[in-house]
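The complex appears here minus one protein chain, its other protein chains still in place.
Here is chain A:
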Amino acid sequence: MHSFYIILFLPFLFAFIVPFLFKYINKRIHTGWFVLFVPLTIFLFLLQYIPIVAKGETIEYNLPWIPSLNINISTYIDGLGLLFGLLISGVGTLVILYSIYYLSKIREELHKFYIYLLMFMGAMLGLVFSDHIFILYGFWELTSISSFLLIGYWYERKSSRYGALKSLLITVFGGLAMLAGFIMLILMADTYSIREMIGNAAFITNHDLFIPALILILIGAFTKSAQFPFSIWLPDAMEAPTPVSAYLHSATMVKAGIYLVARLTPIFGGSSIWFWLVAGIGIITLLYGSFTAVRQTDLKALLAFSTISQLGLIMSLLGIGSLAVYFGPGESGALYTVATFAALFHLFNHSTFKGSLFMVVGIVDHETGTRDIRRLGGLMHVMPVTFTIAVVGGFSMAGLPPFNGFLSKEMFFASVNDVASAGIFGLEKLGMLFPIIAWIASVFTFVYCMILIFKTFTGKFRPEKLTKKVHEAPIGMLVSPLILGTIVVLVFFLPNVLGEYILIPALIPVLPMIPIHRDDLYITAWHGLNPELWMTIGVVVFGILLYKIVKGWIKLFNHYPQWLTLNHFYNRGLAGTEQFSKNITNTYMTGSFRHYLKYIFVFFVLVLMISFLFLYGFQFNFSNHAPIGIFDMAVVIGVVAAAFVVLFTSHRITAIVALGAVGYFISLFFVLFQAPDLGLTQFVVETVTTVLFLLCFYHLPKLRKNIGKISLKLSNLIISLAMGATVTILALAAFGHKVFEPITYFFENAYELAGAKNIVNAILVDFRGFDTMLEISVLTIAGLGVYILIRQSSKRREQSNETE
């Protein structure tokens, strides 16, 4: 096992230690300090791959997991994976550092928080490095689950539970659609490896399943990356603690969808449907997010909508970049490569400035006790450092120099201008929409950035509206956003260092067929007076204008009918499905044990008999049967007699004892057929069950024989006869078939294979050890279930007694 795997699984492994750290050391040292070391180690470890990957090389590792099913944890490191890996571990380090000061070590259940966070980190790393598509899928769902747990971290709050459930429902719905898409992809490419799929891309493009697979996979990517109309979960996810919002819901998890789109571009890119879905939905999301963000009064909600909008921007850039696959190597291809490059660049930039902004909002919330813009204002003088970081992050997001957001925003404008003149896929007519929508959305982006900065930090300071005495955040809390803010500025001045070592290597796997022209991908702040710059100047002018008169037009939002919102549809739909399934369930869940047994028996008989008919199961072969001896006859008579006693007795205790007798007779059978193990087991089981029955006896009502009508009794009789007949036929027919290889080999060689002379035991502990292990797990869980159910009901009874 290569050390890479240890690093990859480090978050999961470390999660086991966290509860102990919390229990024993947390009183003195915040648990976060120990957890901090995990992402830091991963980050430092991943750094060593930068020079290798920058040369255009990839590294692959393979760890067999279930080789018999061809499932291996195969991983490979290329530029794209590394870019995400570094973001995950790098931002992870900063976020955990921040969380140490954000979450109180006295009040919070830190062990849970850090276990969930580590679980997420491990899942996310696994997601971006795995080559096996099912492993990727597994990690994908694990990120949804850990996100669910983290959003619901303050689970006493109703809104947290609502947000957690919403995010889980939407992302897992998308994940399941994606799974179907993956299965189609596997059918088309005949491999589990993503790289081999990319190799077979030409074969996939002409397949019938191409479009269904494409749409299903995009649903997965869009739900995860909060694209319109699936975006509604992200604002509610803001119920999570702010470090989580900064980490999962802006920097990493929501970019998983973008990762997937980028990763699969070589397969699906170049088709018009992919272009229109990715670029179209992306640009709509950009507009929707920025437009809705303006009206938010909660700072975190504002950032959530801004994240939605920025994700849309990156998504649309990837869509535009996929045109390069259509054009292939050449001048046009190279032109659209820049769009993909811009997507990756903006993805990095967004993680830095949005991460710092979330931390700033967290600080404001932490120090003032509110995130409501209407109550905030004038914090500039009280929190100068926080204000500075907010300006850096906010101006970067607005697309102003000298911050990294300016560079990628300019490249975005260049790309939408290019797409307007692409002249394919119907872009001749609709192409102009791209620059127009992009420009409008950017104006709104500018406006909400200004709202974020100036409504919070300038204006009149109103301490009377705040519950806390406000002061600057502790230095530990400022370190992480300061580092991110520094990167924001540094990248503006040295963008090509990042481009050369991180972004260009990340670009290669997205567009492997296009040769890289480094001149095209050279990032400069000054391009001359080109359309992009004029667009930016226009954004600033109109943005300032709109910000100045924001009070006038923001009221227009209130006229939008409430019933037309996406959230309304979600809530109505959820309530409707719940009611629907409740109605169905209530028709058959009557609470009567007899009914449930009837369902089980009828189902059992029908399924077995029908499949028997279709599979020609009625083949009987009695030639090999042993002769029936006198003892066998006697035992059979005993069983039948005892069974009749159960049927006709009017005392429950007689019935229980008679039932026990049936069991003991059966164990006699085992003795007769020389199966001492089974005989012994049956004997002891029967004893313990009889004791159990006698204990339950106390709780049962008096046995009443004459309940129900004759017709009911008749139907019961038919069901039980059918059940008995089915089992008998099954048992008899089992001897007539030789479908599977006989297992005599194991029987004869048990001593050599397992060192055991007792074949039954060898089967239990060795040959079928997995079964046994799971059986005892089920047994234990069932036992705990019985315990909990009885405890609960007796507790409830006590409570009702007390209230009386």
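Keep this in mind: contacts are C-beta pairs under 8 Å (C-beta built on N, C-alpha and C of every residue); 3 or more make two chains touch, one makes a residue touch a chain; residues count from 1.
One rule holds for everything that comes next: contacts and distances are computed from a predicted model.
Candidate names were "Quinol oxidase subunit 3", "Putative tricarboxylic transport membrane protein", "Sugar ABC transporter permease" or "Na(+)/H(+) antiporter subunit B", and the UniProt protein name of the unshown chain is "Na(+)/H(+) antiporter subunit B".
Among the residues A:Leu47, A:Val497, A:Val684 or A:Ile743, only A:Val684 touches the chain that is left out of the figure. Residue-level contact of chain A with the missing chain is found at 676-677, 680-681, 684-685, 687-688, 691-692, 695-696, 698-699, 754-758, 760-762, 764-766, 769-770, 772-773, 776-777, 779-780, 782-784, 786-787, 790-791, 793-794.
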